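Only a single protein chain was left out; the remaining protein chains are all shown in position.
Right after this comes chain A.
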Amino acid sequence: MLKKRIIPVILLRDGKIVQSRRFSRYNILGNPTPAVERISNWMSDELIYIDITDPEDDFAEAADLEVLVQKVAEKCSVPLTFGGGIRDLRSARELLRLGADKITLNTAAFDNPQLIREIATEFGSQCVVVSIDAKPTENGQYEVFKGGHAHTGVSPVEHARAVEKLGAGEILINSIQRDGTGSGFDIDLINRVVNAVSVPVIALGGAGKWEDFAAVLSETDACAVAAANIFQHSENSVHECRKYLFEKEYPVRRHQALSNDNHIL
């Protein structure tokens, strides 16, 4: 059986790592790079960086992803996905050249959907991840919010199918309502998207304990479970998560011995 992936997500806002809470409140954690080596040493399957700097905030300054990707790639031995504010083929090309393995698109999937096709054509579908931020509606459905904030009137199922058709190789589905709450993943939302497409789906949003990762693996066919905040709260976090899942016989790669390095980081 194909192994399921465990993926830490690092959210950047105004050049700093943040914790996000329901897409509306943020705790600043620090600089973007010190976390990398630790996360890489803990046997993460991949690492996703997303810049969520508010484009409407005049005082905010988004990180220079091209500078960052080089710094991160130098210290990181796992596949790297970069996203946030990518609007054209030129910037995607540049990030891939500098060390990113995949590009994740969100706003562009609405504003310039052909970009998905362009990147997929030039670099292959495996290279394009479309991230989808969704929230439940009053009538028991879900709606996608562009860039996490703008109404689209589109359901995640419709949107996922559309971007798959354009060449998206993976879908990253995130729950706005569960984001940063630690109250568990939105299993219903994940299932809807997984059942709608044939490309791999990465589940994100709501992880509060290792059991929540297990719930995704046992109750959905998502190919990967991702989380941001929880991996910043304890030592050897990704390792502990993997160990928990492996020992419960979930199909994840076996955890390996931890580093013996006595120098900090």
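In this section, a contact is a pair of C-beta atoms (placed from the backbone, for glycine too) under 8 Å apart; a residue touches a chain by one contact, two chains touch by 3 or more; residues count from 1.
Everything below uses one rule, namely that contacts and distances are computed from a predicted model.
K.L.:
Match the chain absent from this complex view to the correct UniProt protein name in "Anti-sigma factor antagonist", "N-acetyl sugar amidotransferase", "Glycolate oxidase iron-sulfur subunit" or "Hydrogenase formation protein HypD".
P.N.:
Answer from the UniProt record of the missing subunit chain: "N-acetyl sugar amidotransferase".
K.L.:
With respect to the chain omitted from the figure, which of A:104, A:125 or A:229 is a touching residue?
P.N.:
Here the residue in touch with the unshown chain is A:229.
K.L.:
Touch as defined at the start, partner being the missing chain; which of A:77, A:137, A:195 or A:259 qualifies?
P.N.:
A:259
K.L.:
For chain A, which residues touch the unseen chain?
P.N.:
16, 19, 21, 26-31, 34-35, 38, 41-42, 182, 229, 232-237, 239, 257-265
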